[in-house]
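Report on one structure; see the data block that follows.
Removed: one protein chain of the complex. Kept in place: all other protein chains.
Think of it as A and B in the order they're written, each chain with its own count starting at 1.
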Amino acid sequence: MSTIHYTVAGLAERFGLVASGDGARVIDGVGTLAGAGPSQLSFLSNSKYSSQLAATRAGVVVLREADLATCPTAALVASDPYVAYAKLAALFERMPAAAAGIHPSAVVADSAQVDPGASVGPGCVIGERAVIAEGVVLGPHCIVGEDCTVGAHSRLVARVTLVTRVTLGQRVLVHPGAVIGSDGFGLAFERDHWIKLPQLGGVRVGDDCEIGANTTIDRGALDDTVLEEDVRLDNQIQIAHNVHVGAHTAMAGCAAVAGSARIGRYCMIGGNAGVLGHLELADRVTITAKSLVTHSIREPGEYSSGVPLQDNRQWRKNAARFKHLDEYARRLSTLEKDSDNE
Amino acid sequence: MSTIHYTVAGLAERFGLVASGDGARVIDGVGTLAGAGPSQLSFLSNSKYSSQLAATRAGVVVLREADLATCPTAALVASDPYVAYAKLAALFERMPAAAAGIHPSAVVADSAQVDPGASVGPGCVIGERAVIAEGVVLGPHCIVGEDCTVGAHSRLVARVTLVTRVTLGQRVLVHPGAVIGSDGFGLAFERDHWIKLPQLGGVRVGDDCEIGANTTIDRGALDDTVLEEDVRLDNQIQIAHNVHVGAHTAMAGCAAVAGSARIGRYCMIGGNAGVLGHLELADRVTITAKSLVTHSIREPGEYSSGVPLQDNRQWRKNAARFKHLDEYARRLSTLEKDSDNE
Partner (left out) sequence: MSTIHYTVAGLAERFGLVASGDGARVIDGVGTLAGAGPSQLSFLSNSKYSSQLAATRAGVVVLREADLATCPTAALVASDPYVAYAKLAALFERMPAAAAGIHPSAVVADSAQVDPGASVGPGCVIGERAVIAEGVVLGPHCIVGEDCTVGAHSRLVARVTLVTRVTLGQRVLVHPGAVIGSDGFGLAFERDHWIKLPQLGGVRVGDDCEIGANTTIDRGALDDTVLEEDVRLDNQIQIAHNVHVGAHTAMAGCAAVAGSARIGRYCMIGGNAGVLGHLELADRVTITAKSLVTHSIREPGEYSSGVPLQDNRQWRKNAARFKHLDEYARRLSTLEKDSDNE
């Protein structure tokens, strides 16, 4: 069905890689080492899968020079096979068609500006003063609220909502169900009830960011919530108002950052990890999955909290003891003093 | 208002239960032991509610034989009253009407196949080469992307998005806001920035699965993400790319499974529990709420992590001590050695 195809030699030339073996072999897709057929490209990056190399039926394998000897088929040698594979595989991705123009079922406000080369899908709603730049693709049911801007070549896959005062940079990719620019959670307690603080800021998202499915990013209370360029957010992440995320930081699914926290550049936030409000994380900080950051972190490095998984019966005994840990520490000190006095 | 009604004797016959008391009593609905009236059916399964039985005003109660003596009204005796009640109660559910045919506001691609008996609601968007089988109900605003298939008698309640290459089996139930087939979170780091890995696989969902509101299931990078049959996912669950979930496994709200993990059959994953990537869980593994699975589990059983809730002041003292647990263990060993040498 696919009409995309390249020779091994052609791929080598295109990406500056060294080809080994049958350069004329035609490749029309990609697959795993275990599953790829003779017209498909595969890769070996993680040594865990080395044993699969000898038996692969792939047409060509992207690998390190050290693995070339055991490769039974054509190869493309790369210093970082995973990066090389990412670029190669992109050639074989079939993206859904997105014709330029505005679908007749879309509703576009009079003062909105939509570039003629942009694609606005069925059911999209574009508010007053919104700007949709060239090459943008809005999939079905996207809502671009008042005073929002979507930068050139950005793609909102489907059913994305930009509430208001959201600015996306260029080549931003947003997955279905994401909500950007919703009200920050700002409340003042007066005597016996809550009063809502209006959320008057916006959200600024830098170039080349990716925002996962059902992720939420609130707009700022006064200043903006900010994602610098190349920030990568997985699914179901929560970014509260006035958070600032540094460039190239990546967060795994279900991570959450509370209000006004400031995350550095090149950070890695693990799945379901949390960062409390008003904290600062330095550049190149890694937080492991499900950890809770309760104080600012000034030094790069890896940080964790939590306790290990155990069989429930063992765990119950240990967990019950945790409630007395302070007492145990005191009793230990007492014993040591007694021992010294003997 | 309801016109659904059955006699107690009729219900007994229909489900092979033993009726006790007034078999001619007419039942037109269900309710709790405390709230049900004389034309309603109730049930007693959890012994915690036994004390409510004597005072119930229900028309008939589904219960174990052992509870029959204290039941003041008609009864239906079942070995598992909860299972029997589930089947009985289904008789009284009024589902929203879903007329066969395609709503005029829906947008259906030319190459899509929609069975004439399927119901396609307002605002639905169906992409190229999608297949909608007989008896399917697509509620309002569902998006069925390119190359997706929805199996017979499946129901997408409302505002469900199948992105691309998603195959749902028969009788699958998907709740609003769920996103299935979104891009897996695959990134390669090149020098100073991220490169996205195309996500070329799909998602396969088996027969009789249920997928909760705002749950997200990413499609595979190369192979498919798979849910076998009768998998039950609650709301806001995150299933990453290439995860494989065995048949009859159930996960409670906000659970998350990272990429390429393989969960066995008949597992129970508690609320907000997490499973790290590339791990394997055997069949019949139970993970308690908020636990993090950091290593593969080979044996069935119940597993936990975390520490118990305490008054914040007590907790602070114990938590501070946790940071020195390794030191305490060493000091304990030293004391023991000293004690032995005396």
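Just so we're on the same page, a residue touches a chain if its C-beta (ideal position, glycine included) is under 8 Å from a C-beta of that chain, and two chains touch if they have at least 3 such contacts.
The shown structure was predicted, so the numbers you read here are calculated from the model rather than taken from an experiment.
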Sort through A:58, A:179, A:205 or A:231 and give me the one touching the missing partner chain.
A:179
Of A:4, A:95 or A:200, the residue touching the omitted chain is A:200
By the contact criterion defined above, which parts of chain A meet the unshown chain? Give residue numbers in ascending order.
105, 107, 123, 125, 127-128, 141, 143, 145-146, 159, 161, 163-164, 177, 179, 182-183, 185-190, 192-198, 200, 214, 216, 218, 222-223, 236, 238, 240, 254, 256, 258, 272, 274, 276, 286-288, 291-295, 301-308, 310, 314, 317-318, 320-322, 324-325, 328, 331-332, 335, 338-339, 342
Spell out the interface residues on chain B facing the chain that's missing from view.
29-32, 35, 80, 82-83, 85-87, 89-90, 92-93, 96-97, 103, 105, 121-123, 139-141, 157-159, 173, 175-177, 208, 210, 212-214, 230, 232, 234-236, 248, 250, 252-254, 271-272, 289-290, 306-312, 315-316, 319-320, 322-326, 328-329, 332, 335-336, 339, 342
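Basically, only the chains that are shown with their structure count from here on.
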Angle of the rotation mapping chain A onto its copy chain B, from a C-alpha fit, rounded to a multiple of 5 degrees, please.
120
Approximate Å spacing (C-alpha centroids) for the pair chain A, chain B
25
